[in-house]
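Next up is a structure, given as structure tokens.
Left out: one protein chain. Kept in place: all the others.
Up next, subunit A:
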Amino acid sequence: MTEVDSTLGPSQNEVKTEENAPINVKVVSSTGDEVFFKIKRNTKLSKLQGAYAAKVGKDVSSIRFLYDGNRINEDDTPSSLEMEDNDTIDVMVEQVGGWAP
């Protein structure tokens, strides 16, 4: 289990309110490896995705982030997804099926 406590910076034109307090998010791969992030509620999750991809050495486009089964999009933020403190994000990799000659 790896533990990285990185606070991801705020995005531009962001209002400083109490609602924007940082929350802890756990990113879990299917092998059970966990990486922890601290992220402000109004910060785009794409930052977290980029940081995670860099950490595991993968291209962002090759991995999929799911929150409660839903794909996380570029513009999503913890508050838009109604995430709570200590919530979990699942990481999946591309799936294929068939055999191409």
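Note that in this section contacts are C-beta pairs under 8 Å (C-beta built on N, C-alpha and C of every residue); 3 or more make two chains touch, one makes a residue touch a chain; residues count from 1.
By our rule, contacts and distances are computed from a predicted model.
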Protein name (UniProt record) of the chain left out of view, among "Proteasome subunit beta", "Ribonuclease H2 subunit B", "Ubiquitin-like protease family profile domain-containing protein" or "Protein MRG1 isoform X1": "Ubiquitin-like protease family profile domain-containing protein"
Contact residue for the chain not shown (choose from A:Val25, A:Leu45 or A:Val91): A:Val91
Missing-partner contacts on subunit A, residue numbers: 29-31, 33, 56-58, 61, 63-64, 66, 68-73, 88, 90-101
